[in-house]
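This report refers to the structure that appears directly beneath it.
Moving on, here comes subunit A:
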Amino acid sequence: MLNTKISKEDLERISGVNTRKCMKCGKCSATCPNFDAMDYHPHQFIDMVDKGNIAPLLESKAIWTCLSCMACLQRCPRSVEPAKLIEAVRLAVVRQQGENRLAAEDIPELLDEDLPQQAIVSAFRKYKK
Partner candidate 1 sequence: MREIRELLVNKIKELLDNGTVDRVIGWKAGEFCYDVTPAIFTKDDSFDDFLFNGFCGANQSKYLIEETKAPGRDEPEKGKILVLLKPCDSYSFNQLIKEHRIDREKVYALGVPSKGMLDVNKLRNMGINGILGIEEDGDMVKVKTLYGDKEVARKDLILDRCRCCKGSKHVAYDELLIPEAEEWEKDTTDRFAEVEKLEQMSAEERFDFWRSQLSKCIRCNACRNVCPACSCRTCVFDNANSGVAAKVNADDFEENMFHIIRAWHVAGRCTDCGECSRVCPQNIPLHLLNRKFIKDMNELYGDFQAGDDTETKGPLTAFTKTDAEPSIVYSRGGDK
Partner candidate 2 sequence: MQRIGVFVCWCGTNIAATVDVAKVAETLKSEPGVVFATDYQYMCSASGQEIIKNAIKEHNLTGVVICSCSPRMHEATFRKTVQAAGINPYMLEIANIREQCSWIHKDKEEATEKAIILGRAAIAKVHLNAPLTSMESPVVKRALVIGGGIAGIQTALDIADAGFEVDIVEKQPTIGGKMAQLDKTFPTLDCAACILTPKMVDAGSNDKVNLYTYCEVDKVEGFVGNFKVTIKQKPRYVDATKCTGCGECTTKCPSRKNPNEFNMGFDNRGAVYIPFAQAVPKVATIDPDDCIYMKTGKCGLCAKVCTAGAINYEQKEEFITKEYGAIVVATGYNQIKPTEFEEYGYNNYKDVVTSLEFERLMNAAGPTGGHLLRPSNGKEPKKIVFVQCVGSRGQSCRDKSYCSKICCMYTAKHAMLVKDHYPDVDVTVFYIDVRTPGKNFDEFYRRAVEEFGVHYIKGMVGKVEEEDGVLKVQASDLLANAQIHMDADMVVLAAAIEPDKSARPLATMLTASMDTNDFFTEAHAKLRPVESPTAGIFLSGTCQGPKDIPETVSQASACAAKVIGLLAKDHLLCNPCVAHSNETLCNGCSTCANVCPYGAITYEDRLVMDKGVRETRRIAVVNEAVCQGCGACTVTCPSGAMDLKGFANRQIMAEVDAICR
Partner candidate 3 sequence: MQVEEKKEFTPLIVAFCCNWCSYAGADLAGSNRLNYPANVKIIRVPCSCRVNPLFILRAFQRGADGVIMCGCHPGDCHYTTGNYYARRRMTTLFSMLDYLGIEKERTRVEWVSAAEGVKFAATMKDFAETIQKLGENRKLRDLRCEK
């Protein structure tokens, strides 16, 4: 059972992100290369965390499909750094025992030669606390 008591403050502390800096320009989601695979998009993470609407994010597919490519972080004109916030939501889930989506031992099987280095690194990042 997921701990749904993760608060906005927890996420801000883990990520160092200040959601109030966002000016809702959507540049993060405009930049996102994996937009279609995400049920919640970078700008929504910022907005929903800001509003304290966190439970849906903890259950979301997006925290696993986010590539951690950091494009949104790079492009954000206000340095809000959505990627870090998504990472924080993911960590909030992963840090609960047994909630990791991917076991370390499963990863080698999934690797293929075309997979970019970054994807492998981010896969490990998503693996466990």
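FYI, a contact is a pair of C-beta atoms (placed from the backbone, for glycine too) under 8 Å apart; a residue touches a chain by one contact, two chains touch by 3 or more; residues count from 1.
Quick note on selection: all candidates are chains of the complex that A comes from, given by their letters.
Quick caveat, the model's predicted, so the values are computed rather than measured.
Shown alone here is subunit A; of the other chains of the complex, listed as 1, 2 or 3, the one that touches it is 2.
Per the touch definition, subunit A reaches candidate 2 in the complex via residues 21, 23-32, 35-36, 41, 43-44, 75-79.
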